[in-house]
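Provided herewith is a single structure, encoded as structure tokens, for subsequent inquiry.
All protein chains of the complex are present and in place, except for one that has been dropped.
Going in written order, the chains are labelled A, B, C and D, and every chain counts its residues from 1.
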Amino acid sequence: MILARVIGNVWSTRKEESLRGLKFLVVQPVTLSYQEDGTPQLREFGNSLIAADQIGAGEDEIVMIASGSSARQGLANNNIPIDATIVGIIDKETFEA
Amino acid sequence: MILARVIGNVWSTRKEESLRGLKFLVVQPVTLSYQEDGTPQLREFGNSLIAADQIGAGEDEIVMIASGSSARQGLANNNIPIDATIVGIIDKETFEA
Amino acid sequence: MILARVIGNVWSTRKEESLRGLKFLVVQPVTLSYQEDGTPQLREFGNSLIAADQIGAGEDEIVMIASGSSARQGLANNNIPIDATIVGIIDKETFEA
Amino acid sequence: MILARVIGNVWSTRKEESLRGLKFLVVQPVTLSYQEDGTPQLREFGNSLIAADQIGAGEDEIVMIASGSSARQGLANNNIPIDATIVGIIDKETFEA
Partner (left out) sequence: MILARVIGNVWSTRKEESLRGLKFLVVQPVTLSYQEDGTPQLREFGNSLIAADQIGAGEDEIVMIASGSSARQGLANNNIPIDATIVGIIDKETFEA
């Protein structure tokens, strides 16, 4: 999984029938590293993605994204065309020294 | 999913039997970010892709692309060799400040 | 799918039993863009791939490649270890202004 | 599979029900090469990932990560939204000259 920061959301009126009712968030991938003294550090990288959200992630929260066929595993219906899903919201304490 | 701009289409006379009747669009991936004041910003990145379209996306529209096995989930037939599908057209309002 | 140019082929005498009889082509990914006046433009990018070919693509032709599990969908046997297949040959007219 | 170094862990209180009980480690991808005299060399590359761990890898250990649908194969339940799993801890001797 990758970590990403929630930065916004998108609306799509014309879409695949099976996507109706799903919430789509814009997320910016981040990489987590640690300084010499163990202080965690987040840095943005790459390009933003659109991920389905069923957990209720809020703006600026750091989430865990599952991609590919794994993104469909948590959904009630495994056969919808989704390739990125928010599967967890990372506890804030993770990013404190 | 990634966002992409529809920039053209391709024709293929000699192709896998199962692809007959599908429409293939050329899409250019874009990343969505937000300025300090919240204004959304789109920027092209990477290389163009060919995506199957069943929604009727038009040139210059911003669409949501599902990749990999997920790209086959919205199709009547799950067993065709498609790895990128347009699953939604993003509402224009999404990109207005 | 990505577009790619057929640039050669490879031979493999010692290989998985299930791959016998398949033809393997060397393909170089290309990205398609359009100039201001609409003229299509192809540019090579990235590294070459090996793709299975069942359509009969010839050297220098531009083809459409399906990757991942989708690459196995067009084959008589879905259970062979192939992750890239040529699923269509793009009509030459596509690249003319 | 890729090699990666275990560098930390993350906690997620709000997550997909099916992920409860799994341990998530932060891993930094590394590439293994060999010097002229055969001495193995590890170098970090790319961005950190979050991988499920069922083997009990410890900080600083070099592990083997399976990604995509393969990441779900070693789990008791194949239907959970996991796309990266630690499938082996590499023996230290591998990295000695």
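Throughout what follows, a residue touches a chain if its C-beta (ideal position, glycine included) is under 8 Å from a C-beta of that chain, and two chains touch if they have at least 3 such contacts.
What you see is a predicted model; the values in this text were computed from it and never measured.
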(request) Could you tell me which of D:Leu25, D:Leu49 or D:Val87 touches the chain that is not displayed? (result) D:Val87
(message) Contact with the hidden chain only, please: which subunit C residues?
(response) 7-8, 10-16, 18-19, 24, 26, 28, 47-51, 68-69, 71-72, 79-84
(request) With the missing chain put back, which residues of subunit D would touch it? List them for me. (result) 1-3, 29, 31-34, 40, 45-46, 54-56, 64, 66-74, 78, 85, 87-91, 93-94
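In the analysis below, only the chains that are shown with their structure count from here on.
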(request) Please work out the Cα centroid separation of subunit C and subunit D, and write it as a whole number of Å. (result) 32
(request) Could you tell me the distance, in whole angstrom, between the mean C-alpha positions of subunit A and subunit B? (result) 20
(message) Going by the contact rule already set, what residues in subunit C reach two or more other chains?
(response) 69
